[in-house]
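Contents: one structure, followed by commentary.
The complex appears here without one of its protein chains, the remainder shown in place.
Order of writing sets the chain letters: A and B. Residues in each chain are counted from 1.
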Amino acid sequence: MKGSVAVVGGGIAGIQASLDLADSGYKTYLIESKPSIGGVMSQLDKTFPTNDCAMCILSPKLVETGRHPNIELLGYSDVKSITGKAGDFKVKLIKKARYVDETKCTGCGTCTEKCPSKVPDEYNAEMSKRKSIYIPFAQAIPRVATIDAAHCLYLTKGKCGVCKKVCGPKAVDYEQKDKEIELNVGSVVLAIGFKPFDPSILKNYRFDHPDVITSLQFERLLSASGPTQGHVTKQSDGKVPKNIAFIQCIGSRNPRINRKHCSSVCCMYATKESIIAKEHDQELDITIFHIDIRAYGKNFEEFYSRAQKEYGIKYVNSRPPEVVVNPDNTLSLQYEDFTTGDLITMNYDMVVLSIGLDPADSARALAESSGILLDDFGNIATSIENPVETSVPGIYICGVAQGPKDIPDTVAQASAAASKAAALLCGERGTLIRERKFPDEKKLSPEPRIGVFVCHCGINIGSVVNVPDVVEYAKTLPGVTHAREMLYACSSDSQSTIKDAIARNDLNRVVVASCTPRTHEPLFQNTCREAGLNPYLFELANIREHCSWVHMKEKERATEKAKAIVQMAVAKSALFQPLYKQKVPLINRAIVLGAGVAGMTAAIDIANNGYHVTLIEKEKEPGGMLRDMTELYDGKKPADVLRDLIRKVSENRNIKFLNEAKLIKVEGYLGNFKGIVNNRGKEISVDFGVAVIATGARNLEPSGLFNYGKDPRIITQAQLEKMLGTGVSANTITMIQCVGARNKEREYCGRICCVDAVKNAIRMKKANISTNVYVLYRDMRTYGVTENLYEKARDLGVLFIRYDEERPPKVQGGSVVVHDIMLNEDIEIASDLVVLSTPLVAGENEEINQLFKIPLDKNKFFLEAHPKLRPVDFATDGVFLCGSAQAPKLIDEAISQASAAASRACTILSREFIETEGAISIVNEARCIGCGTCVAVCPYNAPSLYDVTVKVEEVTYSTKKSKINPAGCKGCGSCAAACPAGAITAQHFSSKEIGEAIDAFDKGVRSISIEKQIVEVMV
Amino acid sequence: MKMETPAPRMNGWEPNILAFCCNWCSYAGADLAGVSRFQYPPTVKVLRVMCSSRVEPAFILKALKDGADGVLVAGCHIGDCHYIDGNKNAEIRINNTRKALAKLGLEKRLRLEWISASEGLRFSEVIRDFTDEIKKLGENPVKEVKK
Partner (left out) sequence: MSNVQSCYQCGKCTSICPMRRVSKTSPRSSIYNSNVYGLETNGIWTCLTCGLCPMECPQQVDFLTFVREERQGKRPLEVAHLGVFTEFAELSSKLDGARHQKSDSEYGYFPGCVDQFGLFLHDVKTNFGEITTSSMKLLDKIGIKPQIMDMKCCGHDVLWQGKKDVFDRLKKYNIDHIKESGIETLITGCAECYRTFSKDYGLGIKVVHISELLDKLGLKINADVTYHDPCRLGRHMGMYDAPRKALTANGVTVKEMEHSKENALCCGVSSFMNCNEQTKALRIARMNEAEATGAKTLITTCSKCLAHFNCLKTEKDAVKKYDIDVVDLSVFLARQLEAGK
């Protein structure tokens, strides 16, 4: 067994899996074939359904991955083969030549600027040009240049060589060769993603026309960092389009070209792109041509509804067969209006093809080289009960490579795959990682002795800002005892120079004037630590991104501004104090609430990772909703799955199962919770470090709807499911979808009801092919690979009739009258059984949300920390979420989420202690008046009020006071800005530190008084 | 030890704007403006805070008192806040501060903007626009007072 894992693919799935594994103590190799990690998500403008800026949420993850001590990033590398067995795999890969030495390149970008060769930019979906030596996008990690060997003038023709000439750190190396590397790892996680469907295969959609673009191209047009800075313009003439048509299912739901699957995300991204385009230009007319709108996820239906009502986006249920290019080169679409039967021809300025997700090319290659089985769709094959396990033990899979899915489902699977790999190797945890050792911190002299290092960044800063002038100015600033210039402050020789200067000049504060702290602060902080300085005594003055690069033509004023920036940094740094990440001990045990499929899976995964779990179930029997199910959608028997799970729970010595039990009290915080469980009237105390909420949901009882409860022939889908266990005989059965869902009272889509209905329709037909089965629906939402069930049902003769929300079916005894919107006629179906498909609704979540102070959404399901990137986390650290308690989901999705929650939990349980943030807020107890303002503003429940008896001289009184839990504080500083008594200090961003910087910002208006600072030190 | 730093005066007055940018979105947006080389006038100096909700109204008043011609507070778009809803707290505080400044006729010198990490161009546009507005308003009317 090896305590290391290879993660193949550096998109959001690979990033999440790597971070989870690395955080849990496994050496992780992240292998990405492109020059930078980030995947397709890095190209997105926004993410549905919240329209969060994609790069804003992704970029911190990129940076974290790039700097994680346990992650070795192997960028620009292709995996050739995976051999061996669980615990001992050999991964062969080719590290492609970048022709740039990664250890020397500082990412300054000078080469890119000077390179004369322009080629289409993949990042902008080939709608703009990049250079032959390039960094793919601004936030790329690793931030090093790569030479595109196919286009480089020097490498192709032996001419040019400009990049090598201008490269200051001498990183360009035309002689570099591809390198074969073999890794020996314990497990492999595949996160190889997908390939966007190439619409040129479908010639009738005229992708050759410049104004017919893919949805990914449209995404880039919307992006502020895209080829048109976010202005949607036609590629043909640069004009602003007045109307746009989206055509859905391009490369999806099309068996004719061997794309049987639904791509799961296109309906929502088309909606999102339409909304953003409308936000840019309200006059824009947008029509989305679709088959069904599959708004099945959490808050998707609400998003879809807003798109129509608030943004006026038109949805047309009809699929134009082709894009017609008119003689004047304009575009038109012809389609059938289902309500009138008319054929309508419309001109559009732009047509967006909503392209589907194809399996990545590397899926087939890896399958062949490494013996991993694929499914019918070309995805890596898995099963419902083991959704992240490939056919090869020890190799796990996550993300779209397993089947089309959106970002949260991808992220959940990534964590799930990490959980499985970690469990496999749990005996080897921590064996291959090493902690960086730093010398002891030196004693600080009381007065500030500030060193200022001003970087030329080759010519990036130096050609605009007069660096020597800034250095001379810095020397005059109070507290500065050493100032010098550097060619590249971030190069390794400069690090030695800085360390040397700290020692020689007894510096106790360091200011580097160079680039952005967002990428370079950790580097210089480590340099300080190596020189015995606390990392919080360092400050970056950003004179590149915020100065030389944006004031290129105003050299003198840029120099003056650079001086001011340095002065602010110096003034602030003089007040810096050493800060330490506190180490808080933790309890390496978990509790899981709810012993349904999700809860049991989470408990088993945590236990298999080597930690003790208390599994708490309020019912007598475990199993939850699975107990009432009689068949899974792949035909398996739920009872078998359940029996297997119960066996694993009972056999695992790490799991303590408490039935008829309820958690009634919780106090504490991440790593240190104390709970009380009522177990059949007896109170048991349980201490735990993390909790997983898996309390599930329940089926809606549709009282009052469609005469439910008034006639025994009218039943729910859940009841039919149960009845099918013993067999149901009926000549005619009619199912009605969206009962009690997608309406005013309950806006959300039930997600799984279509799959359940289709599954049971197939079962009815299989039992007796002559049974008439009708499904009355609004949109069939058999997303992803479950589309094949829908197809199979139709093949078996199940009849699907679409109804309109405004004219729902009427049920009277066995008679169902539906208004068929295609025929525009009322149809009566005499039925032996009328089956109402109702959604899952939230269970008794209000009790738990009070216990842990975790939020609920408007439908009373639990609200995750972030709908995209933290789908199983809560904003409150140490509490995780999985299964239908978050929102309705299919069993395989619940299982993935459960493993994901386990993985997230294990990233905490695997620690020896909880390390807090360094720059957190602290309460001065004597000043705190216990008003609770901080408690009200903190989103993380970090401050809490505790009872205290205050004795001030002669007076004693009881009051509350606030304490900030260092393990909960994220350092935003909001509480410090709200505290009326000034009792809270946001360390490193204190009022005094910021105040000094404000004083210094308008240099010359006020000089910095150093006496004041000395007074501070003495107090 | 008291340092008197000579003020290098430039010919003609140019606005002097202090910008509080949150670490996660607007500071990153300013970085992207740099990476993309979107040019804007050198009238702004950025002070990084972790969240726009860190900005105390007193910081803004202090900056104006010290002679800043304008103060920009920039955070993540509503819904995008790295700290869930810190920017909503910021919005309340900044709007209240603006109302207080209205009494002094300085309300146009305070701006609150949401700038995402991908809006480099927008950052440069905001600075250009704010600079133009400050130019129209003229120099901060605070009198320099001898201490």
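As a convention for this text, a residue touches a chain if its C-beta (ideal position, glycine included) is under 8 Å from a C-beta of that chain, and two chains touch if they have at least 3 such contacts.
Computed from a prediction, not measured in an experiment: that's the story for all the values here.
Contact with the chain that does not appear here is found for just one residue of A:342, A:806 or A:953, A:953.
Checked against the full complex, the one of A:503, A:767 or A:926 touching the unshown chain is A:926. Residue-level contact of chain B with the missing chain is found at 56-58, 61-62, 64-65, 92, 96-97, 99-100, 103-106, 141-143, 145. Across the interface with the omitted chain, chain A contributes residues 925-933, 935-936, 945, 947, 950, 952-955, 957-961, 977-983, 991, 1012.
FYI, only the chains that are shown with their structure count from here on.
Separating the centre of chain A from that of chain B, both taken as means of CA atoms, is a distance of 31 Å.
By the touch rule above, chain B contacts chain A in their complex via residues 1-10, 14, 16, 18, 23-25, 27-28, 30-42, 45-51, 53-56, 58-59, 62-63, 66-68, 76-77, 79-80, 82-86, 89-90, 93, 116-122, 124, 144. Only residues 45, 50-57, 59-60, 109, 138-139, 223-225, 229-230, 476-478, 516-518, 542, 544-547, 549-554, 556-558, 560-561, 564-565, 567-568, 865, 875, 919, 937, 939-940, 970-974, 976-978, 986, 989, 991, 994-995, 997-999, 1001-1011 of chain A touch chain B when the two sit together in their complex.
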